[in-house]
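A protein chain is absent from this complex, but the other protein chains hold their places.
Here is chain A:
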Amino acid sequence: MSSFTPTRRTLLKTGTAAAAFATLGPAFLRQAAAQDADLAPYKSAQIDWQQVSGETITVAVIPASYFENLITLAPQFKALTGIDVRFEKIPPAQIRQKSVIDLTSKTGTYATHAADPMYYALYAANKWVEPLDTYLADKSLTDPAWFKLDDIIPAWRSANGIDGKLYGMPYDGEVTIQVYRKDLYDAKGLKPADTLEAYMSNAAALNTPNDRVWGAALRGVAGAGQNMYIYPSIFREFGGDWMKGGKLTVNGPEAEAALAWYVDIMKKYAPTAAANWNWPDIADAFSQGTVASYIDAHSSASVINNPEKSKVIGKVAYARWPKGPSGKRTTSIWNWGFPINSALPEKKRKATWLFIQWAASAETQARTAHKFAGPTKRSGVNRTSVWKDPDYIKLMNGFGENFVEVTMGALQEDTDVDWRPRVPQWPAIGDTMATAIQSALSGQATIKAALDDAQRRIEPMMRG
């Protein structure tokens, strides 16, 4: 070991130097941003932002432009509060794993992390995170008139709440909507689908694989956040109820009809490879003009409108989810929220709350969206007031016809808190369902067999 240490030290020094060199450029820019920034809009809040000055907290986020924009503004937060924030970027598949390990072991590594709304049931059941009500009610920590909690999109707040208590503050979110090629639809005299049936027949009308255009595409790859992100909307629209008679139920006639619709459209009108696609792959295909329509996150609009890649700019339009036989439209409810880790000492919890309050505030939301100096603007801001800001609307409507109208309509009318079963066992249930959906899609099992098998597997989880 002794012969090894000096080498390591020398290398470490070199490492630090290299790292410093690599980050020098952006660091300068950030410094400049902090100096120029006007902190007055924050200082109008009747709280002492500096009350835990000198603390350092670590925040885990996923690599995504909406968090990058926030990271860029972090020096402003430091100037405002004296709190240092270290950001750690972790890919979405691992951030859940790493944060759960951190929370179970009560090590307090991450003061807060970008959290999956489906995990709050688990977090709250184990008291791993703090109910935010306490912090919202504490006048020394929050100025309610300034923060305006009610302005934050209600659907996202209810998604992050358990039994009426808020556990994670929504930062950025999305809804699923229909995205379609207006030029192709117009050429055939088609309208965006109002029902799932019409969506299927539109897909049939536009499906011309010989010209490399497929009718539709939905997420096919197995995963709680992949195929099990799209299927629940269909399930609900077919009248499915996850908690039938108080018991978690994933099979039955509604489920079979929903899964049959999904398998049908994927097999008949989607590219074969879509069985393994997640949404970036769908958006990539759509941007190359090979898919006529898809139903997925509204935030994918930025990819299909990226001038460096996309061939369909100016040909895109949007519509809300088609209605199912139940007469409902059901969008996804997704947002990355920030909870407070209960394992932290009090001062750090306060520092974390100040960070969360800053990140979720209307001012920071605007500064990371339409007021952001960099090239990528956010399309998932958490506040109704920002969505009504003419500057923001103008920017968002650049993504194509009806974008803001459809997104807001979906957010306000198509959300459904029971879109996915909100139980602490969700991670395991989500994976089981994802596997069942894929085995039906790949033809390994019949639709009924796949769902019945999933039900058999899920029952013991609910007992345990």
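The definition used in the following text is that contacts are C-beta pairs under 8 Å (C-beta built on N, C-alpha and C of every residue); 3 or more make two chains touch, one makes a residue touch a chain; residues count from 1.
Definition applied: contacts and distances are computed from a predicted model.
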{"item": "Choices \"Spore gernimation protein\", \"Carbohydrate ABC transporter membrane protein 2 (CUT1 family)\", \"Biotin-dependent carboxyltransferase\" or \"Nickel transport system ATP-binding protein\" - which one is the UniProt name of the chain not shown", "value": "\"Carbohydrate ABC transporter membrane protein 2 (CUT1 family)\""}
{"item": "Residue among A:Ser44, A:Thr107, A:Ser140 or A:Ser201 touching the omitted chain", "value": "A:Thr107"}
{"item": "Residue in contact with the excluded chain [from A:Asn227, A:Ser287 or A:Thr432]", "value": "A:Ser287"}
{"item": "Candidates A:Pro92, A:Pro209, A:Gly314 or A:Gly398 - the one touching the absent chain", "value": "A:Pro92"}
{"item": "Absent chain, residues of chain A that touch it", "value": "1, 3-4, 7-8, 11-12, 14-15, 18-19, 21-23, 25-26, 58, 62-65, 86-89, 91-92, 94, 97-98, 101, 105, 107, 109, 212, 280-281, 283-284, 287-288, 290, 299, 302-303, 306, 308-309"}
